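So that we are looking at the same thing, I have put the structure below in structure tokens.
A protein chain is absent from this complex, but the other protein chains hold their places.
Up next is subunit A:
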């Protein structure tokens, strides 16, 4: 392994030894190295440029490998890139690639990354995740997506077969952590061009990951076999990985108990019982998503919500402890910030409603509503929109009950998913349930949402907030900036933050090496193994 020594303060050094999980002392490996995991639904696409969902990402992570990958804690470690350096202005990254092969024996080159990334932004590819290259701030990505520039002008080029240079539009502190995402994977040009859209079908697909695709029976199962061409194949223990689709979570749990699956999500409300019965298997770990009720503050939104006292009263009086402890019951945390509590380097601001008791919050909420001229005799009337899902329904009913005694009458408005998102994006709602999941492990992945030009379905806007986030992009210490941004959210209440997610699973204790501290649950089958029971 070559080691690059930093010559400037800005240049990052990234040269850990190859990472592979090895059995601990005293553990005996099982003869049969297979791992079977649960899929809620069919995998929509195995094309890195077209994948949009978690199921697809889990599969692609076995079949392909990006410049960097993640360790069990979610830290970035070398994947195809052995080392890299950053220019002083933070705009140019140079990656040095290791000797690695595609599963057909061809070498993985810098040109494969250039081809793949250009393909993502090319309008003809019609990639839903083309915006990811904009999130990475790669030079000219937006212009190419808009059809104003040719794809070959994208800020990525192969200096030689083993050296890749990436140019950014602005210094991007989180840039390296975007590189493990499926959208940034390399693809084999010759295979893509030969087979077109069908290049990812089992008989055609060629990858550079630790596994190859043995079969893919849409909506039934997907099977991966160890790839002997993988550069670190000697350290890969797991031979066969199988993803099994079970559309019903309760049936999936039954099948886990029957030994058909090694890992399954625990259906809502069953964690306490299963944790009692099988403490070895029931797990709950923080998962980087936040749940909120968004207020529509656009021109189309209701007048009453423009009054911050009403918004604050609603935020104060939602009893999150009851929601977390009595309804969800799976290790979720009450949310008083938009950023998930477990995000790297994030600390919640001091003060605010998080530090009050629920009685104090209710008291304050009543005062605020009275000041605004509302109360049980003259209630605020709002509709709360949520998409069809048992948990969303239970939470909405709970919110309705918490708000009613204060004089906030909520009409529940259940719509199907597509209608829900369509209305959210067109500001056709009053209060709406929403959740956001981290794209990378840094607070801006959440906070950017509320920027004036962010996704921001409620169209809240605050100049200081926008400036803070712009500053954060180049700041050395972002913690105070993000704290101030959260404090603004706490004062202005563009939404009620409800809870921070946890991932609640049953995991076969014989399976070792699954990450428990990776906030986005990014797992690599090459790191796991099965012990003899």
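The definition used in the following text is that a residue touches a chain if its C-beta (ideal position, glycine included) is under 8 Å from a C-beta of that chain, and two chains touch if they have at least 3 such contacts; residues count from 1.
Note that in this section contacts and distances are computed from a predicted model.
Asks: Can you pick, from "Two-component system response regulator", "ATPase", "Heme-copper oxidase subunit III" or "Oligopeptide ABC transporter permease OppB", the UniProt protein name of the chain not displayed?
Replies: "Oligopeptide ABC transporter permease OppB"
Asks: Of A:77, A:370, A:419 or A:510, which residue touches the hidden chain?
Replies: From the options A:77, A:370, A:419 or A:510, the contact with the absent chain belongs to A:419.
Asks: Could you tell which one of A:248, A:277, A:355 or A:371 touches the chain left off the display?
Replies: A:248
Asks: Could I get the residues of subunit A that touch the absent chain, sorted low to high?
Replies: Answer for subunit A: residues 42, 44-47, 50, 52, 123-124, 126-128, 130-131, 134, 142, 145-147, 197-198, 200-201, 217-221, 244-248, 250-251, 254-255, 257-258, 260, 416-419, 421-423, 425, 435-436, 455, 457 touch the chain left out.
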